[in-house]
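Heads up, the thing below is written out as structure tokens.
Missing here: one protein chain of the complex. Every other protein chain is in place.
Let's look at chain A:
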Amino acid sequence: MSLSPSSGIGRYYKHSAKIIRFVRLGCTNRPFYHVVVMERRKNQHQPVIEQVGTYDPMPNQKNERLVSFNFERIRYWLGRGAHLSTPTAELLGIAGFLPIHPRTYMTAWRNRQKVAEDGTIEAKDPVEA
């Protein structure tokens, strides 16, 4: 469990590889993610450079998964050459900020295939962290 604040106290080298990715918070059987910018080589629970969003993968009472992004800062960090982890890229694709990630299409057609075969509605998570 991370004890470092999400306000962004992480130190980084100027030319090190940065990445926009998830940090798993929450607890056992209850995941919750922060979307953060941090040095690529670091462990996810190290201090982050900046938090640029949140993602709650568990549907709430209205069957919604809540995502928030700070698009201004994401634009900035992508412009600075930050990398993107695949789950983040998928989420941003669904959010309409980036083109849809191929894995999203793949998951979708595999779910459709499964439904066609079994007749059951047991779709897999579109975004798996």
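In the analysis below, a residue touches a chain if its C-beta (ideal position, glycine included) is under 8 Å from a C-beta of that chain, and two chains touch if they have at least 3 such contacts; residues count from 1.
Methods note: contacts and distances are computed from a predicted model.
*Asks:* With one chain of the assembly withheld, which option in "RAB2B, member RAS oncogene family", "Replication factor C subunit 5", "60S ribosome subunit biogenesis protein NIP7 homolog" or "Small ribosomal subunit protein mS26" matches that chain's UniProt protein name?
*Replies:* "Small ribosomal subunit protein mS26"
*Asks:* If I consider the whole complex, including the chain that's not displayed, which of A:Pro5, A:Pro59 or A:Pro99 touches that chain?
*Replies:* Of these options, the touching residue for the absent chain is A:Pro99.
*Asks:* May I ask you to list the residues on chain A that touch the chain which is not drawn?
*Replies:* 75-76, 78-81, 98-102, 105-106
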